[in-house]
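Yeah, one chain of the complex is gone here, protein chain that is, but the others are all in their spots.
Chains here go by letter, A and B, matching the order in which they are written, and residues are numbered from 1 within each.
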Amino acid sequence: MRYIPHTEDDVARMLRVVGKPSVASLFDHIPERLRAKRPLDIAPLDEARLLAHLGELGAKSRPAVGVTEREGAALSFLGAGLTSHHVPTAVDMMLMRSEWYTSYTPYQPEVSQGTLTAIFEFQTMVSELYGLGLANASMYDGATAAAEALMMAERLTGKHKSLLSYALHPHYTDTIYTYLRSQHGHEAEGYAPCVSFGKDGRVDQGQLSAALSAGDVGCVVVQSPNFFGVVEDVAAIAKLAHDAGALLVVANAEPLAFGVLQSPGAVGADIAVGEGIGLAIPPSLGGPGVGLFAARPEYVRQLPGRLVGETTDKDGRRGYVLTLATREQHIRREKATSNICTNQGLIALAFTIHMSLLGRRGFTELARINLSLSEHAKSVLTKVPGVSLAFTGATFNEFTLALPRNAFDVVKALAERGIYAGVSSRAAGLYRAETPPSTGGTKLVAPDDRWLTLAVTERHDRSTIDRLAAALTEVLR
Amino acid sequence: MSDRRIPEVHPVDTLNLLHTEKLIFEQGAPGRSGASLPPLDVPAIDPASLFGSMARTEAPLLPEVSEVEVTRHFTRLSRWNYAIDIGLYPLGSCTMKYNPKVNERTARMPGFAGVHPMQLESTMQGALELMWRLEQCLIELTGFQRVTLQPAAGAHGELCGIMMVRAYHTARGKSPKKVLIPDSAHGTNPATCAANGLEVVGLKTGADGIIDLESVKAAIAAHPNDIAGIMITNPSTLGLFEEHLGEIADLVHEAGGLVYMDGANFNALLGKVRPGASGVDVMHINLHKTFTTPHGGGGPGSGVVGVGERLVPFLPTPIVEPLADGGEGYRLDYDRPQSIGRMRSFFGNFGMFVRAYTYMRELGGEGLTKATEMAVLNANYVRALLSDVYSLAYDKPSMHEVVFTDKRLKKETGVQTLDVAKRLIDFGYHPPTIYFPLPAVTGGAGALMIEPTETEAPETLEHFCAAMRAIAVEAIADPSIAKSAPLNTAMRRLDETKAARNPKLRWTPTT
Partner (left out) sequence: MSNEYPEGLRYTKEHEWARIDSSSGANLVTIGITGFAVESLGDITQVDLPKEGETISKDQVFGTVESVKAVSDLFAPCSGKVVKVNDPLSDSPENVNDDPYDEGWMIQLEVTDLAEINALMDAAAYQAFLKDQ
């Protein structure tokens, strides 16, 4: 047993020192009624067979990225909360260093300066991208970060009603409702009704200002670019929210957008949250991700999650420590700002390394490449007979097409041709027309089942976009 | 600035002796980049033409460095971290066991790492099958009916578990508010209750260190018809087995409550106790503790949750099910009307599932049982080698970890747990968990919680204990040494008060 070093002699000697007759006797004090009644039934495998077994399991899926099409990958235009970018080899090589992946939470700063310094750099980057002066060491993912942001806004305003954009990623909406139900019971949805979007794909500002008019709303949550890829008018929404005494939370599943778009903080967001997995590691079925969380600095005492701060050591050298921990569960227990313990350390590190490699210039250029390819794809795909844009609003690297028939059927047909064409917003686990979220009296129009949302990135080029267009033409014929 | 530049001397920390590394933002030169970007073969779009005033005018302040500089910076930083692959990491209740290399290889297989969560289910069958198989292994280990893999960490699993407890009561038209929690519990337990609108009723640890049956009876009697459940960590954070668990479960069930077990210390029970068959209704397990997925400097973890029959309808959506009608393959079931809903986006920390499953299949049932046996033997061995020098918190048999207090040492020398911890660093060891049990539990004394895990050889433990003993002896001769430790690190004790009084939480350019 290669991970357990004990020889028979070791065990015998140790038992003599411990003063026990047998290994079994170490468990004698466990009462009979609590003991397992039979041995475990899990078959062991040696490394070669283990790799073969896992390899066979892996071969039963067709990956979207990570290998070339010749090696079995599909041509993927999937986004919908996870837009996979090319992550340079240097990132994963660094993650495989034992000092990073086999270390723990930096409780002892004298032997954890690596992790602490990297988190400080991560906080700085998130703060820069979202344009807010404060960022934490990361949350589990974008959805839980959004839920925590809403609860933080409730604490700050003392108001327990929020408004959610209906164009917020449905997983984020669902997660928010799950968290709210834990606070308010099964009436939770009444605490956070949705506001619809208009023909431009943006939040309906008329509906929003009507819903805000009573002054009882503590927080407005919108996503930009939103689930359909459309860029929201964050500045206008921020003004409406602030005039009504509410805070604005901007969620974002594609931080790269802020290479070409004003950051949420620059246009009025009070809290900005997002998901960094697409810029950090391969998609890995969506997890582990890394939740990005930024806020105005004056809200620091209500911030959930870990924070690293700068200080000095006994000899005056600059160093980093976990700080302001009195907000957290291990000290404040039931009065903590959240029950979260850790961050997503290793994925935050991957994000930090990739951001460092891209740098100021590369980040902006990558964003422009995404934007240009996406605009090109729009013009090519809308030439396919029967296909048009679902919305008039401007987009970044993700957009929504209106197809002439059910998008899910089209997605299936294209998958058979080796193309993952995008996501039908009515696919399982997304928008459920039969059980829409709470409307709070406003009118919600469920997404059309002919809508297809797709992402175009630097992984694509003119020829792959042409291939999609050709296949789509064929399938729709 | 002159073209010919000779800067001031700034020694570089290539030998891991100095602490001179600049932040990545302070390195490089304007215009430099480590990016590898494709040429654009379509027309370039000007953001301002599309977004107008919403277009960004100034690039975010990211570093301007080459790949060489990035690689060196993060390599040098890494060398300031202690890590399991460097040495013993005996953090109590954290189960810092060896992280097998083969896990890293399987998790990176394209058929796992490359799968996008929004692919059609028919194209991700291998991933769904792995989730199903992992769940079956966990069911075999725990005796539960089902296991949700969705929660992202232990605390998240706890949140999920208590949400299900609450949904269970609500579905029965009840809304009990009280949760019994022993005073030795981890801080997440009360924080989780608060997040669910539930109130904590504290249980005092008995004189023998485990939950006293009478205090449970009294707490239940004091809150008739208002007991939502109990949260028990077993083995407890003191490394002791809660021997009255069966009777406690009976009492709580009779009072209409459910039993939550915090499975953070499940590494002590593999093959020995199946909580789902012992009266526990719901339990989270940290895949990053018991099942060797790496801790990654503080995440990602995975806090899967097992439930008994009563809570199955309330599991988060979706869950993986075999195809109906005898078809081969798996599907995601979203149609669960009583579900608490979704805990996060997508399906959980899948990368951790691959690693944990790889580990379980390598060891098999017998190997996993042996892991627990050697983990418990190791803890008891450390106990036997140190209990004449350090005070034992409790005299009961230890499970996977042993807890000492600084009672005697502090009285005789003034040296406290924090000093012992910092001095251990000088001897080349990561300190154990310190202070974590509340003062109520250890009579105000500081605590050292040592969890060696099964992957450490006896010689390693002997060397560690020799260092622990040397620190105690040295403290008697000269307590000032431990008090100013660490002495051999590139960084000395850091000023945490300064960090908290004047928070500086991001880098800002000096110009």
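What we mean here is this: a contact is a pair of C-beta atoms (placed from the backbone, for glycine too) under 8 Å apart; a residue touches a chain by one contact, two chains touch by 3 or more.
For clarity, every value in this text was computed on a predicted model and none was experimentally measured.
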| item | value |
| --- | --- |
| Given A:R296, A:R332 or A:R361, the one touching the chain that is not displayed | A:R332 |
| Residue among B:K22, B:R172 or B:R501 touching the omitted chain | B:R501 |
| For subunit B, residues in touch with the removed chain | 435, 496-497, 500-501 |
| Residue ranges of subunit A at the interface with the undisplayed chain | 301, 323, 325-326, 331-332, 335 |
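In this section, only the chains that are shown with their structure count from here on.
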| item | value |
| --- | --- |
| Centre-to-centre distance between subunit B and subunit A (centres being mean Cα positions), rounded to whole Å | 20 |
